[in-house]
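Apart from one protein chain that is not included, each protein chain of the complex appears where it belongs.
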Amino acid sequence: MKAPAFDFTQAQSVPDAVALLADTARFTKPLAGGQSLGPMLNLRVAFPEHLIGVRQIEALRHAFIDPANGELVLGAAVRHAQIEDGLIPDVTRGLLAHVAANIAYRAVRNRGTVGGSLAHADPAADWVNTMPLLGARIVVAGPDGEREIDARTFMTGPFTTALDEPELLVAVRVPALSDAARWAYVKFCRKPGEFAEAVGGVLIDRPRAVGRLLIGATDGAPVVLEAPTELLAASSTDSQVAEHWTDDRLRAAINAAGIGHDPYVAQLHLTMARRAIVAALA
Amino acid sequence: MTTIRLTVNGQPIEAEVQPRTHLADFLREQQLLTGTNLGCEHGICGACTLEIDGAPARSCITYAIDCEGASIRTIEGFDGDAPMAALRAAFSTEHALQCGYCTPGMLVTARDIVTRLPGAPEARIRKELSGNLCRCTGYAGIVRAIRAVMAQSGTPSGPGLASVRPVAPTAP
Partner (left out) sequence: MDHDIARARPLSTTGVGASLPRKEDRRFLAGEGEFVGNIKLPGMLHVAFARSAVAHGRVLAIHKPAGFEGAVFTMADLEAGSPPVGPIRVLSSLPGFKPSSQWPLARDKVRQVGEPIAMCVAATRAEAEDIADAVVVDIEDLPAVVDMLQARDAPPALVHEEWGDNIFLETLVEGGLKGDEFEALKGSAAVKVHRRLRTARQSMAPMEGRGVVCTWNTRLDQLEMYTAAQMPHINRAGLSETLGIDQASIRVIAPDVGGGFGYKGILLPEEICLAWLTRHIGRPVKWIEDRREQLIANTNCREHHYDITVYADARGRLLAIDCDSVIDSGAYSSYPFSACLEAAQVGSILPGPYKMEAFRCRTWSVSTNKPPILPYRGVARAGVCFAIETLIDAAALAAGVEPHEARLASLIEPDEMPYDNITRKHFDSGDYPEAIRRAMEAIDLPAWRARQGTPEPDGRLIGVGHAVFCEQAAHGTSVYYGWGIPMVPGHEQCGARMTPDGRLELRIGAQSHGQSLETTLAQVANEILGIDPAHVRLVHGDTGVTPYSTGTWGSRSMVMSGGAVAEACTLMVERVRDIAAHLFQVPLDQVVLAQGRVSDRAGVQSLTLAELAHVWYRQPQRLPPGVNPAGLEVIGGYKARVDTGTFSYACHAVAVAVDPGTGAVELLDYVIVEDAGTLVNPMVVDGQIYGGTAQGIGTALFEEMRYDSQGQPLASTLADYMLPGATEVPAPRIIHMETRSPYTTFGQKGMGEGGAIAPGAAIANAVNDALRPLGAELTELPMSPRRVMAAIAAAGSAAGAVAGRGAA
């Protein structure tokens, strides 16, 4: 079980990486932590001809709060373990660290990166579900500079994203939650570290007019349900927001996502969504 | 073939590698360090776990060419390391190994647990072990050995949690 032959170039900077990725003569892919791509290479289900190492690009290793808007700018090469260990500024009242601590195994978290996981876009992975829940924006760099993509539209299907070639995912901008924000992120895995069979996420942050429920680990992009604006008024309560997500609405969303035909899968997603609601209000 | 420079068990190494050669094969085939075993070559079983820059990592899904400048420590590189010495003794006392195939990776993970999470309760120890499969022991002796080493070092496995923190991401 050995990888097929490929070339490797260590990129020195983001422009360098973008330029290397622009080579259309060969099938070229970025390699970050390699924790998803590595297995695919060894199993010979991916056959890139040229891998561009981006893990060591200095600009991708930053994590800081943007003084302009208080957002967390999370460099694409920040590793899960760094988030787990609280080594990045937290604007999410612990959500990012909670999610990070339950990705795969520690040895994988030590190497796997936020950007790599997002770009890989496995529906069962955690950041592709967490970032839409948070309303984050994905920053990508191309030949003509950077652009931002709403995380809720970043993933376009299983293992596919809104990244255009030769764009490189460089950072995630995570908005700061208010002090009143309540969240939950629950997932069902057969074993710790295994890919989730269902993810439920809830974020209620009325001061920022956010009431969001996420159904993740679907067959494609996660389902994001936004609570009606009127429920997010100052006079309402978090419970009222939560009550909006009735079983009927959740089932309809599950069916709309195309995963309702399998009763077990549908039930798991319903259970996770309900438990996320309960946990967020707890 | 590309030339890489890295440190293996404290020794600076310069070697020619094919880009597709993963770190475990590089160590086993080119450096003759066969203590790192391969169990699945897709990042699940943990048999090939070793330290890269002080932190446990899967050597089967890390490519040697992407380890330029890294410091690698394999099971052969823990001479004189007190936590590892204590773990080795405890693994034997607690019968934490049978066939021995998962043992090198298990020891590297166990060392990470006792140094990073002193005093961790048993449930946390088990969660931290979830990335290392053992088919022989049922994990009973492994968990006991880790708890025994924590107790010896004055941080008995209990409810408390502390964290020894590695390097933070850089600020711009």
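Letters are used for the chains, namely A and B, taken in the order the chains are written, and counting of residues starts over at 1 for each.
Following the convention adopted for this analysis, a contact is a pair of C-beta atoms (placed from the backbone, for glycine too) under 8 Å apart; a residue touches a chain by one contact, two chains touch by 3 or more.
The shown structure was predicted, so the numbers you read here are calculated from the model rather than taken from an experiment.
Colleague: Looking at B:15, B:133 or B:151, which residue reaches the missing chain?
Modeller: The single option touching the absent chain is B:133.
Colleague: Which of A:145, A:228 or A:263 sits in contact with the chain that's absent?
Modeller: A:263
Colleague: Using the touch rule from the top, list residues of chain B that touch the missing partner.
Modeller: Residues 18, 20-21, 28-29, 34-42, 44-45, 47, 74-76, 88, 91-93, 95, 97-104, 107, 125-127, 129-143 of chain B touch the chain that is not shown.
Colleague: Considering the whole complex rather than only what is displayed, give the residues of chain A touching the chain that is not shown.
Modeller: Missing-chain contacts on chain A: residues 1-5, 39, 43-44, 184, 186, 188, 190-195, 197, 247, 263-264, 267-268, 270-271, 274-279, 282.
Everything below uses one rule, namely that only the chains that are shown with their structure count from here on.
Colleague: Mind checking the centre-to-centre distance between chain A and chain B? Centres are C-alpha means, answer in whole Å.
Modeller: Computed value for the inter-centroid distance: 28 Å.
Colleague: Which residues of chain B touch chain A once you look at their complex with the stated criterion?
Modeller: Checking each residue of chain B against chain A gives 2, 18-20, 22, 25, 41-43, 46, 49, 52, 55-58, 60-63, 65-66, 68, 109, 112, 127-128, 130-132, 163, 165-172.
Colleague: Help me check something: in the complex, which residues belonging to chain A touch chain B?
Modeller: Of all residues in chain A, those touching chain B are 1-8, 10, 31, 34-35, 38-39, 41-43, 51, 53, 55-56, 58-59, 61-64, 75, 78, 81-82, 85-88, 104-108, 110-111, 191-193.
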